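My questions all concern the structure below.
What you see is part of a larger complex, with each chain still in position.
Letters A, B and C name the chains as they come in the text, with residue numbers starting at 1 for each one.
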Amino acid sequence: MTAYLQFDQVCKFFPGVKALNGVSFSAHAGQVHGLLGENGAGKSTLLKILGGQYKPDGGRLLVGGTERHFTSAKDAIQAGVSIIHQELQYVPELTVAENVLLGRMPTRFGLLDKPKAHRIVAEKLAAIGVDLSPDAKLIDLSIAQRQMVEICKAIMQDAQVIAFDEPTSSLSHRETEILFRLVKELRAEGRTLIYISHRLEELYELCDACTIFRDGRKIVTHDVMGDVPRERLISDMVGRELSDIYDYRERPHGEERLKVDGLNGKHVKGPQSFSVRGGEVLGFFGLVGAGRSELMRLMYNADPRSAGTVTLDGATVATGGPSDAIAAGIVLCPEDRKEQGILATASVAENINISVRRNDLRAGLFLRHKQEAALADEFIARLRIKTPNRQQEIRLLSGGNQQKVILARWLAEPGLKVLILDEPTRGIDVGAKNDIYRIIHEVAERGCCVIVISSELPEVLGISDRVIVMREGEICGELPRAQATETEVLRLALPDSSAPAPAAYIENPRSIA
Amino acid sequence: ADPVKIGFLVKQAEEPWFQDEWRYAEQAAKDKGFTLVKIGVPNGEKMMAAIDNLAAQKAQGFVICAPDVKLGKAVERSAKRNNLKVISVDDRLVDGGGKPIESIPHMGISGYAIGKQVGEGIIAEIKARKWSMADVGAIRVAYDQLPTAKERTMGAVDALKAAGFPAANIIDAPQAKTDTENAFNAANIALTKNAKFKHWVAFGLNDEAVLGAVRAAEGRGIKADSMVGVGIGGAKAAENELSKPAATGFFGSVMISAKEHGYQTSVNLYNWITGKGVPPAEVLTKGMLMTRANQADVRKAMGQ
Amino acid sequence: MNVSQLNPAAPTSRPLISRQWLSEYSMPLAYVVLFAVLAATVENFFSLTNVVGLMLSVAQIGMVACTMMLCLASRDFDLSVGSTIAFAGVLGAIVMEQSGSVTLAIGAGLAAGALIGACNGVLIAYLRVNALIATLATMLMVRGLAFIVSKGQAVGINSDAFIAFGDERFFGMPLPVLVCGLCFLVFGVLLNQTVFGRNTLAIGGNPEAARLAGVRVERLRVWIFLLQGLVTAMAGLILASRITSGQPNAAQGFELDVISACVLGGVSLQGGKARIFGVLIGVLIMGTVENVMNLMDVDAFYQYLMRGVILLVAVLLDQLKTRGERR
């Protein structure tokens, strides 16, 4: 095999950050080359250089043996390079077909050939096994579906080099399987594939070789992925040893603190009830669109509810809006950081402090700048958020580091009683995951209720005291930690689980409430 | 025959002057028993739409003060197409070459002549106060993008020059918009630049402009005894000023008769439509200088 | 997980379709109802002369609204259209009077408009000046130029050939109305049926995504502004011929009228959303309100009030409709 894609001493500097500092490696045709590294290690930056979005400050890029100097994304596309970016890049008001064919719409006599566009996109979607109408607008799709559209878009460019930047971070089981099958097909066709992920299992399953980054530098390239022990990968990546990343510890559970009773609203099928005890970590699992986020949003007053009450320590939580929930001590870290989380042009410190400011970081009307700064610095250190300083605009941080900032916002909340985390570790590196799990356990040990929604089954199983499974908009089962095995949970979550599960495992959620 | 309906189109409905004209036209409508349709036409486009609109309402003619005198040809053409009779008021309509349009009878003022009257009034007061012309600065609050504004102020300038006022003492203060605040700011700068003058006079396109200059002068301690501002119009803004208990630098205003313009043009048009007589081709009304001293008399003489 | 969950745009159930249909056609429908009511109640409203007059009165706004729609759809903004109308008219008139050639006059006007538009485009797309400030600056400069070349005076037009341009009628329809109709046709096709239109919506919806997909964002934005300048200049020339003179202070405040018509028609200022049909309705609403108020001899001061109220009512109705669609 020859190196089809070659990076040679590539550098990229931003004010205060050396995002890439002399990185060299090569990837071969017919190979899936994994990239690993902590959040902010420079992986996405490398792909942006490959995609013509950034100009490197030094070094060379060779595609198919020729040196390339891309000045725009168009150049890269024309050279047969296509990228699936970490931050999804779609046009919300356009349809699936229009997004997939953006920049390359078929025409007839100078006019758009809509039937043809519809046809070829429908065919492609069907071929890769995605059940989506080409006429749906992106704004009406779930994140996972949008992600699949992005993947379809990249694949339809028929590029020789295809790079995936954390494609599975918002996919659940089923789509992930589709993606894996696709990647393997593309490899068989002899294309050069780059694959970034923080999920080591995926890398082991897919990649033939891998390169590890840390702090903008290449640490090592393993030409044969299969031989490398997991521990070695992790320590190369994060620079320290990690044994059990979930770090689960038994702890006593207190009284029932949070009670959700008959909650109903849009996208939820019928009234839903459950409760959480102090010190308990409750995991929510389900497939994409199972209704977990919607249920939590109802509880948080983020969406109007049609029925139901939420009671915390015996007191009913007011329903005026998220501010009422927060006032009662319930906080929710949303799943979509770009749309619902970050204030893009505000600083890291402001992003951390925004909600805390309500009562903690103020003296009467005024802000307490010193405390704000101290709190921000504390969390930057605790979560190892990589940023030149707390004044950096959050949009300039790497994806995973943005996620950490948003998490810090909620973890810093002082009157915390119920912590709801919706896909908290999306796009976060192994080391940081470990940090976050530790914090989750700390919060629980303080006697708070913690609810974690995750589409990563091992994560749910690894940290939860109890798991609730949702399916098609309703709670369909519940398993205590001891019984929550991968097969049991999946069996509940998948639509065709016709055989009733053993009664001991599944209690009727409504009877718990 | 159909009941008589006539339109009265004015370029700036918000201006008190035109409100007065409309009021007197209404009076005529009541006296003679015809219907009056009042439409503001701030620009050429709106004017064309308004004329079409009148035709749709089956009016037989209209009186117009067009947003620009060079719209004459357009007025003439669309009136003819819609079979409407036209009389122009205030500003005489001209064709593309600048010649008055003969087919449209006119009643109005000559901006230049009114301006001249302003200048003459100022000169008379300078002489009455026995100021030496060399010590007097004159502020022309200018808004030259409006042709009639330019004519008026140039009329005043010519009158001053004719009386031997030193041309170098006339200072332009261009206002960005035609309101008092902009006149204030413009005049303020003119005053700053020419601190050397002992006395000041001011004129502009209307009362509001002169008011701005007077206020700016007051801000520098130049009060009634060393300021002579003469406006044009004589409506509410001037009345407010002239009836203040103490005299201000706003010496007077050349009053023009909205009554004659509003009432007489409407009646003339009505007569023309009903075949009772063809209006005179051109009537130029005169302005009168109204000051604190003769306020009541002038108002009476002007019929207001 | 069932199909309908994975596939939100799959054959949806009945109520959704009618909802979509409603949301698509509610504005035109509302306008038809409004028109019918007015025809029945307002004297002289429903007559050929009045309806033609109404259309004539919005012909200029309509033309420019077509390109403004593209401009807004691509998340831009253009305040300079009023000045461009004035300048193109003045320039056309001057060239007309000097050269005596209608072709030359129209050519000069159009060229000036295209140039102004292209300048806006370059400033905004390549030099990344904020669109509001950039077009405010050109608005001032172009207005200044209009005054300077005309020495502040209206420039009369005597050529009958030129005047015919704004006066001619075919089958009872004045040329400006026909031209305006043509604009709606052309730009409707451009928006909905061409790559140009899709890309415009794409750069409005998410410029970064468009760029990454290989759309030449900067070039496209310049083209949009250039078209806008061109069409605006045409509107200016037509206006000049209708009013038989080039007026340097014509069309002041025109930009806000055009933008309101577009927004009324459902074009989003956040970019990415535009419907040519909506814009047509927006333009017609604006014209109808004005027309009816004049027919009913509403006092000038109350006209301000009414226009405000009607603008509000129109968007509130539109708002109520989309309310249900929000989460």
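One rule holds in what follows: contacts are C-beta pairs under 8 Å (C-beta built on N, C-alpha and C of every residue); 3 or more make two chains touch, one makes a residue touch a chain.
What you are looking at is a predicted structure, and each value in this text was computed from that prediction instead of being measured.
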| item | value |
| --- | --- |
| Chain copy counts across the complete structure file, not just the copies drawn | A x1, B x1, C x2 |
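We adopt the following convention: only the chains that are shown with their structure count from here on.
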| item | value |
| --- | --- |
| Graph class of chain-chain contacts, one of line, ring, star, complete, other | line |
| Per-chain CA centroid nearest to the all-protein CA mean | C |
| Greatest separation from chain A - chain, by CA centre | B |
| Centre distance in Å when chain A and chain B are each reduced to the mean of their C-alpha atoms | 71 |
| For chain B paired with chain C, centre-to-centre distance based on mean C-alpha positions, whole Å | 35 |
| Approximate Å spacing (C-alpha centroids) for the pair chain A, chain C | 43 |
| In the complex with chain C, residue positions of chain A that touch it | 51, 53, 72-74, 77-78, 83, 85, 89-96, 98-99, 102-105, 107, 110-112, 131-133, 135-137, 140-141, 145, 153, 174, 266, 287-290, 303, 471-472, 495 |
| Residues on chain C engaged by chain A in the complex (per definition of touch) | 1-3, 5-10, 189, 192-195, 197-199, 201-202, 205-206, 208-216, 272-273, 327 |
| Residues of chain C that touch chain B when the two form their complex | 43-44, 47, 49-50, 52-53, 56-57, 60, 97, 147, 152-158, 163, 167, 239, 242-245, 247-252, 290-291, 294-295, 297, 299-301, 303 |
